[in-house]
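Here it is: the structure, laid out below.
Shown here: the complex without one of its protein chains, the others still in place.
To keep things simple, chains are lettered A and B as they appear, and every chain counts its residues starting from 1.
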Amino acid sequence: MKDYRFIGKATTRKDALDIVTGKTKFINDLSFPNMLYAKVLRSPFPHALIKSIDTAKAMKLPGVKAVLTYKDIPDWMGGLPRHVRVLDSKVRYVGDAVALVAAETEEIGEEALRLIIVEYEPLPAVYDVEEAMQPEAPQLYEQFPGNVLPRGIRVFGPNPLQEVVIGDIDQGIAEADFIVEGTYSYENIPNPLPPESPGAIAVWEGEDTLTVWSASQGPHILKVALQKMMGSSNVRSMGSPVGGSYGSKYMSWQYVFPAAALAKATRRPVKICYGRAEQLAAFTVRLGSRIHGKVGMKMDGSVTFLEGDWFVNTGAFSEMAQGMVAVGCGEAQLMLKCANWNLKPKVVCTNRTASGQVRGFGGQELKCALVPILTLGMEKANIDPVDFFKKNYVKPGEGYYWRDGEWWVSKGIDFTNAIEEGARVFGWQEKWQGWLKPSSVEGTKRRGVGVGVHGNADVGEDVSEAFVRLDPDGKAIIYSGLAEHGTGQRSNICKMVAEILQIPLEWVSVTAADSSINPFEFGPVGSRGTYAIGSAVIEAAEKAKKQLFDLMAPKFKVTPEELETVNGMVYVKGKDEEKLPWIAGLGYHGTCLGRGRFQPDFTLPNFMMIFTEVEVDTETGKVDLIKVVSATDVGQIIDPPSLINQLNGCLGSAGIDSALFEETVLDTRLGRIMNPNMIDYKWRTFAELPEMEHAILETPFPSHRFHAIGVGEIAPSPGPSAVLMAVANAIGVRIYDYPLTPDKILSALGKMDTLKKGGRG
Amino acid sequence: MKAFAHINACSVGEVIQLLAKYQGKAKLNAGGTDLLGVLKDRILPDYPELIINIKTITQLNSIEENDEGLRIGALTPLINIIASPLVEKTYSILKEAAVTVASPQIRNMATMGGNLCQDTRCWYYRYPDEIGGMIKCFRKGGKTCPAVTGENRYHAIMEARKCFAVCPSDMAVVLTVLGATLTIAGGGGTRDISVEEFFTPMGNVLVPDEMITMINIPKPSPVASQNFLKFTLRKPIDFAIVSAASLITIDRGICTDARVILGAVAWKPIRVSEAEGFLRGKELTEEVIAEGARLALVGAKPLSKNAYKVDIAKTLVKRAVAGC
């Protein structure tokens, strides 16, 4: 392996000092002169028509500058397809926006909301995904009969993947040694729960120029999306450091629109920052996922067919559900070698807060329900799940339909070594006792182990552009629309440029994520930061360096290819006694600018396997997570601590812990989310950390000059199904949904005669 | 938070006068860790006009021991209970319970009196006004308790009739097992009441012009073993799903005295007298303890989604009595 100066070495995050001294300005830390605060009146009904709204009293409250209702809101539309108005005459979940207020202070805004008089006509509501599809079910949108969202949306090109239909199911049935069937669901709609709630500040100049500061994970794509959704407005999007997102704050129109509408109405800057209850009860959560599935298998663990109905509950609207389904369908094929498929998703809307993008992006939701069905077959064939995944995970030369509906063939690497190394680090051989068998029993405590797998081919999704500018003093500036959301990606692209230009890391900086100065950037999603964003930056740096050498070559009377540069000095390779500074080529008043552009490439799947060990107290039903090992192969580590941090992230952001205790509790009589606070919504604390280890291999990928790919996004995704498996093995009984709270464990163990056993509750 | 007037109180007398003057429209603020949440979420139909800071009454921040037992001022923060050598030596169960409360920061702020007077955590009662309006449940003068046929996993399994919320206080459970009393100051003078009698189905016995000033804990038998167990999904932050406290005296292999209290199962800490009676005079074998635990939960009437609390309660009684 090549020994780099920066790549692969632990270096200080560029933003570290600001973070630890509290100087980092997150969105709610910004303010503008004359700024107003936005507040949202939220619906008490899960489904209702607004018969009348009287805002007169609210408008009269001193300090109130605007009150907007569906009657006077701009006709901007979000969602997939466009179906979500900023305010509508119909509300579709408890917490849906009814009216907007802009006021001098937050307190005044809150009081104004209480003065708005609304008369509703309540409508029946529906929450269950299959009930919503029944003919007599309440209809959320006229244009979506049966509450089923349309397919064929041009989300990823003209022909996005909306199902997996391959081969011939009858053939698969004929070839099978046996068939298993089951229903599993991952419908606890865990919340990504970023510590910083969604927030934005909107400022208009004139009638059609809008500047938005936001906590968006993708500030540049936000500009593109807003311009499309708002018509002709000229939008400038300013990214700020993101206080956690985990996907949820990528598409930010839901909270930018209210600020923009109020700013337009008042001609003053308007800030909106959701409170925690709003984030938990009226912002996007994970998709609900339920599968009735059937799998044909041979005794050697090969799968002859997979057939199933995948019910995807997207709540009150689809923010990106069909896109997540497309990626989930692709990811299922990466996990499972199978010639005959008939996996049919249905994206359905219901009367609860909407689902949106979350780390795991459809694939995690699918796997949490699909992998357990596969385990029914593994149990029957008595196959070790590690062997099963090793056999079935996509290998170089094997293909899959990806999100664009096209057939792609893996040009990546074989992950067998990563799987074996993970198993070794975890001690799988010693702990695995067979299906539904504990690895150890001590008194009332039973331990069990489980394993899960995930991967995507999105490390090379979408377009990234970057410029790299070289300054005469040896410094380099990266022009990128990348906002820092915790992965250290802004620092990592600096490392790449420093490595290429061989200058100290301190000499490389990145522009603010300002869409008016930077080229296109899709954003750090889908683990695409290392490969896609990195490739654009690398190309830009290499081109800038070439320009520099073109300028300098005549001075040395050599060709540009013969030159080298280190620490801002240029010399002929092998002859470093004679050096010239960059300024000798650029002059005092010159710079050179390289441009890089990454085009989508879906040929390099990444990979993550998670091994878990749990301990179940059979008298209380409590499940404790004892040990976690994740196994992956990243090609080349860019920054070791950042990578480890990302892998440790498998617990929260609605990852492993969504199998243990994380859930959004919905009262389906009232349509209300009962735990919109951080006491009743459970999250893991410092006091209860499992033993955590990682097996990270570095087999070079054919990606870019550093042969690396990203894995951050997928770190949590194999976790929940691994825990479900581990608990089943610990207690010897299967449980069919998440999370594995004491009531379910005790019920499965037959301890509670007063309650019905098993199934979904 | 909506505005209110505020006063830093200098004395108990001043507080009582203010409470009497405001007739229910003034609220006491001790640690603030419960009250401020109630005010921010606007969960109650009425909003206070005045907040009275009582932390400024410094003489109520005290831990003293005399021949009869321990006297703890109502404004003593939980961290002082945890750090007190007096508590550690003779009343260790107080510390055992105090360290399970919430988080280090909260324990630095929250007081003993506040822990006893905190409002219930029932999530219908606590539903924030900003997301479609607060819920007017039975406890707030509404007609029904929405938990009965709703999301009741954390609700009462015993003794509930109209409101199924549970008493969230951990300190109440251990104070009950220790047989503690509370000194209450009010317009009509001072009265003492046992912790057992302090709670009512809708809260507690305090009338609008009263406050707790002292907590009086009789000295437990030096040979009695003290145990407190709290079942939660997470060790920090969480309120008890079920808790159990025991005071068990064993003399030459025989249980001569047993006090067992269950927490978070009802509107007050529940003393399981039948189980206590059964345990007394017996050798505490596994079978005897199991039968005691069964008897402790005989009266349980779980709701649709909280029968698991009965199992957990039995287990905690068993473990608390066995001292493991």
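In the analysis below, a residue touches a chain if its C-beta (ideal position, glycine included) is under 8 Å from a C-beta of that chain, and two chains touch if they have at least 3 such contacts.
We adopt the following convention: contacts and distances are computed from a predicted model.
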{"item": "UniProt protein name of the chain not shown, from \"Lipoprotein\", \"Sulfate permease\", \"Carbon-monoxide dehydrogenase small subunit\" or \"Cation/acetate symporter\"", "value": "\"Carbon-monoxide dehydrogenase small subunit\""}
{"item": "In the full complex, displayed partners of the excluded chain", "value": "A, B"}
{"item": "Contacting the left-out chain in the complete assembly, out of A:Asn147, A:Ser289, A:Thr375 or A:Ser642", "value": "A:Ser642"}
{"item": "Hidden partner chain, touching residue among B:Ser103, B:Thr183, B:Ser225 or B:Thr256", "value": "B:Ser103"}
{"item": "Residues from chain B at the interface with the omitted partner, ascending", "value": "1-11, 13-14, 17-18, 21, 29, 31-33, 36-37, 39-41, 50-51, 53, 55, 79, 102-106, 108-109, 235-237"}
{"item": "Hidden partner interface residues of chain A, rising order", "value": "10, 12-13, 15-17, 19-26, 28-29, 104-105, 107, 192-197, 241-246, 275-276, 484-488, 639, 641-642, 644-646, 648-653, 677-679, 683-687, 689, 692"}
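Heads up, the rule we're going with is that only the chains that are shown with their structure count from here on.
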{"item": "Whole-Å separation of chain centres (CA-atom averages), chain A against chain B", "value": "42"}
{"item": "Chain B partner contacts - residues on chain A that touch it in the complex", "value": "42-45, 94-95, 107, 110-111, 113, 275, 277-278, 281-282, 619-622, 661, 665, 667, 669-670, 672-680, 682, 684-688, 741-743, 746-747, 751-752, 754-755, 761"}
{"item": "Chain A-facing residues of chain B, complex", "value": "1-3, 41, 121, 123-124, 126-128, 130-133, 135, 146, 149-151, 153, 231, 233-239, 241, 302, 305-308, 310-312, 315-316, 318"}
